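Everything on this sheet refers to the single structure shown next.
Only one protein chain is missing from this complex, and each of the others stays in its spot.
As written, the chain order gives the labels A, B and C, with residue 1 at the start of each chain.
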Amino acid sequence: MYQEVILDHYKHPHGRGLRPGDAEVHHVNPTCGDEITLRVKYDGSRIEDVSYEGQGCSISQASASVLNDLLVGKDLAEAQKIQEVFLELMQSKGKLEPDDAMEEVLEDAVAFAGVSKYPARVKCALLSWMAWKDATAQALGAGTDAERKTA
Amino acid sequence: MYQEVILDHYKHPHGRGLRPGDAEVHHVNPTCGDEITLRVKYDGSRIEDVSYEGQGCSISQASASVLNDLLVGKDLAEAQKIQEVFLELMQSKGKLEPDDAMEEVLEDAVAFAGVSKYPARVKCALLSWMAWKDATAQALGAGTDAERKTA
Amino acid sequence: MTALPGLLDTETLRKDFPILERALHDGKKLVYLDNAATSQTPRQVIDVLSEYYEQHNANVHRGVHVLAEEATALYEGARDKVAEFINAPSRDEVIFTKNASESLNLVANMLGWADEPYRVDHETEIVITEMEHHSNIVPWQLLSQRTGAKLKWFGLTDDGRLDLSNIDEVITEKTKIVSFVLVSNILGTHNPVEAIVRRAQEVGALVLVDASQAAPHMPLDVQALQADFVAFTGHKMCGPTGIGVLWGRQELLEDLPPFLGGGEMIETVSMHSSTYAPAPHKFEAGTPPVAQAVGLGAAVDYLTAIGMDKIAQHEHAITEYAVKRLLEVPDLRIIGPGTAEDRGAAISFTLGDIHPHDVGQVLDEQGIAVRVGHHCARPVCLRYGIPATTRASFYLYSTPGEIDALVDGLEHVRNFFG
Partner (left out) sequence: MTALPGLLDTETLRKDFPILERALHDGKKLVYLDNAATSQTPRQVIDVLSEYYEQHNANVHRGVHVLAEEATALYEGARDKVAEFINAPSRDEVIFTKNASESLNLVANMLGWADEPYRVDHETEIVITEMEHHSNIVPWQLLSQRTGAKLKWFGLTDDGRLDLSNIDEVITEKTKIVSFVLVSNILGTHNPVEAIVRRAQEVGALVLVDASQAAPHMPLDVQALQADFVAFTGHKMCGPTGIGVLWGRQELLEDLPPFLGGGEMIETVSMHSSTYAPAPHKFEAGTPPVAQAVGLGAAVDYLTAIGMDKIAQHEHAITEYAVKRLLEVPDLRIIGPGTAEDRGAAISFTLGDIHPHDVGQVLDEQGIAVRVGHHCARPVCLRYGIPATTRASFYLYSTPGEIDALVDGLEHVRNFFG
């Protein structure tokens, strides 16, 4: 599961650090103590920045870095599409072989395919993505997705 | 376990019915619903009467009849001795073969030896004896033995 | 051998149950008619239990190692199976407990500690029935004593059915919860859910159905029942001891407070305060009965492979035959519905004035296992003015031949004490 790409993002995370944003959330993975504080900044429906601070394993850290790469600069609708495809991949229990179309959407994030075989680690990979979804709902006041409490 | 003696006492119980007494208790076997109301009448330390009313299986009914036979007219100390020997027999899990000495003390009650093999029925056989002990403690204000609540 | 329509192939099926081969008292064959107390366990379930301990045992939910992931997958897989078995809208609505009693207590305690609109307090009322198992009486008595809520109940008709004639007075605007048994373990009565649910919904009361004697014996569809909670227990449905289920509607499980606190049920803990995991984990404190849940999953597979509708049909045929044969025994009085209509496969009776304890003992000497006593439903005995009953209860492996053996045994009992 430890693809070169993942280790790279872990050792050299992209966009790490907290910068001003429209909303901030704090998410925890209760089973292992991974934590992330994440802020989103929107310019209309365009994602201007996703900044974060956190502690956790290589998977959760690398995943946040990949998220930053993939989502910053995108329009919300497109970002949601990416998030959904990533979620699908992570919930595939190792049974999904990413095809070209998926690789086009997920870029580096396809490296996480192997993680989906390990249920305990799927939560790590999804931590930042769930936090982003939640922060987005708060920032845009949209929808009913903020069911996870933030501290 | 159904010795002739037991069936006889069951079909023709001795001393059944409630007569005046110094104390009355009501005991229940919660697992099966056997019930007994029992009164003792003392003349000093001599047992003048043990009267009872109840519903229950052949074992509990026969045991009350045998108790009446054995204890009425006896002195308290002697009755307690009998009660202890009966208790010992009933708790023997079928491993005690009553000897002559025991037969002398327990008379008809040795027929209950077979019952001691059946844990669920031991409670039936002991119901009236426990009630007698409790009633005696109440009548004579003696001791700390009245731990079972009476209704 | 009597041939009845709708019977299962018990000859084949009984081979799955090692205990049915047991000989008792110098070679008498076991005739097991105490299925309402607990069912026997098929080889398929016993093997799954052994395999769990031999191959996959680990604590669940917390590990990254292979065994922990396997154990977690097996445990959560059992939840999926149970959810499907009862047609739950979501697997997260299935809570594993240790038995039906814990499930019932769990609901009582949730409501006692809940916020409005669920909170049971001294201004509110709880409704049960006179035919409940003690496990669906005592938790409500405790809740009533501890909160001041008023405990009310439906009485019984002479033929062993719920008396719903005063339903509008029993269930009122003050009622917060109505808890009742789907199939009575003592009377066998199958209760009319719809009428009760309709009235409960009218006044906004929650409904808890005790399906302990239903889940093992018939198709159970929690959505069709329209209840809010359904409780049942593993050991009566070919599963192991030590496992029970509470199903509850998701919104309720989200809103209601936890009961037992500890590992597994938390989201994050500090010394000053804690937050809780989402349901079902919120209600599963500590290391769950992992192997037992897995065993229950195997039991569900076993029952499903045979088919719950076929099992219900089999038991109905057996019950019909048993009612007919039992009523041939002189002095025998059935306590509960006197026909096989709307009734489960447990039949209670008295036999003249021979005490049930004696009936049971003499039957046992012939290898026939029945239950005697008040069957944890003493109010029913009080209601019918009897100290206890003898109860014969059947399951998927019961045969007409076993009914015949019971009837012969009862004749012997009558002669013995006659």
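The criterion applied here is as follows: a residue touches a chain if its C-beta (ideal position, glycine included) is under 8 Å from a C-beta of that chain, and two chains touch if they have at least 3 such contacts.
Note that this is a predicted model, so its numbers are computed, not measured.
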Could you tell me which displayed chains border the chain that was left out of the figure? A, B, C
Among C:148, C:286 or C:401, choose the residue that contacts the chain missing from this document, as touch is defined above. C:286
Quick one: which of C:101, C:213 or C:398 touches the chain that's been left out? C:101
Interface with the unshown chain - residue positions in subunit A: 1-2, 7, 31-35, 55-61, 118, 121, 124
The missing chain sits against subunit C at residues 18-19, 22, 24-25, 30, 32, 34, 37-38, 40-41, 45-46, 49-50, 53-59, 62-68, 98-102, 104-105, 108, 113, 130, 133-139, 141-142, 146, 151, 153, 233, 235, 240-244, 258, 260-266, 268-271, 273-274, 285-292, 357, 360-361, 363-364, 368-373, 375-376, 378-379, 382
Subunit B, residues in touch with the chain not shown (by the definition above): 28, 30-31, 118-121, 149, 151
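In the analysis below, only the chains that are shown with their structure count from here on.
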Distance between the CA centroids of subunit A and subunit B (whole Å) is 76
How many angstrom between the C-alpha centroids of subunit C and subunit A? 45
Could you give the separation in Å between the centres of subunit B and subunit C, each centre being the mean of its C-alpha atoms? 38
Touching two or more other chains, which residues of subunit A qualify? none
Out of subunit C, which residues touch more than one other chain, so two or more? none
